[in-house]
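One chain of protein is taken out of this complex; the other chains stay put.
Take a look at subunit A:
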Amino acid sequence: MDKIFFWSGVRRVSPTLLSITPFGLIAGIAALESGMTPLQAQLSSVAFFAGSAQIASAQLLASGAPLLIAIATAMLINLRFMMYSAVLAPELPITGSPIKRTAKKMGLAYFLTDQVFALTHLKIAEQPSCTLDERVSFYLGCALPVWLCWQLATAAGIIFGNALPASWPIEFSIPLTFLALLFPTIKDKPGAIAAVVAGLLALLFHSLPWKLGLVAGAIGGIIAGGFSEGMINKKTAKPIQGAKD
């Protein structure tokens, strides 16, 4: 463990805790609203450790959707972790005996979140010569505060959620939270196309049973985004090819 890199991770991640806290509060409140006991609500933050998947699946269960749809939606939202995993894998070449290596990798992977991925990936790009130990230390320096903050914020949501007046429009804060998460992810044209197509399809198919409109919208948006990126790449790739010839 490299102390300098660990604390550099803590410093880098601390501003993001400001936005993780209200999100965790809402996750705690939404879990209770969906019919979870306080214990289940807290355990959902430990098991998922993924706010948007937690909130969306709790809301689906509460609205009477089948369990399978709630699980599928949570997994769909968490598909992005697979991408993070693929990008970070070559940057964190963990070594050791097969069992030790697998345990270490699983341990690190449990803490993988949007913020931890973004900051670690950036740090390694800034200092490509840093050692594996320094990289892992930085990763944990980002990950542990996020985990702790998430658990405490959920607990606070569970404790104070019951005390909120019934007139407070807490359900409305759930789409607002997703709205706040949506905008920073739209950085280019294909991203905007993915969002527009997904939103329109979800609206068009909203009356389908079991919230299948959400699944249809999400899958349609993902395909539209990837497809339009392919189209744009083809267009911009041509002049480069021509220049080579």
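Details
What we mean here is this: a contact is a pair of C-beta atoms (placed from the backbone, for glycine too) under 8 Å apart; a residue touches a chain by one contact, two chains touch by 3 or more; residues count from 1.
FYI, contacts and distances are computed from a predicted model.
For the omitted chain of this complex, the UniProt record lists the protein as "AzlD domain-containing protein", which is one of "FAD-binding protein", "TusE/DsrC/DsvC family sulfur relay protein", "Transketolase family protein" or "AzlD domain-containing protein".
Only one residue from A:I4, A:L122, A:I159 or A:L203 touches the chain missing from this view: A:L203. Contact with the omitted chain, checked across A:A56, A:L119 or A:I158, is made by A:A56. Residues 18-19, 22-23, 34-36, 40, 43-44, 46-50, 52-53, 56-57, 61, 67, 70-71, 74-86, 88-90, 92-94, 102, 105-106, 108-110, 112, 169, 172-186, 190-192, 194-203, 206, 213-214, 217-226, 229-230 are the ones on subunit A that touch the missing chain.
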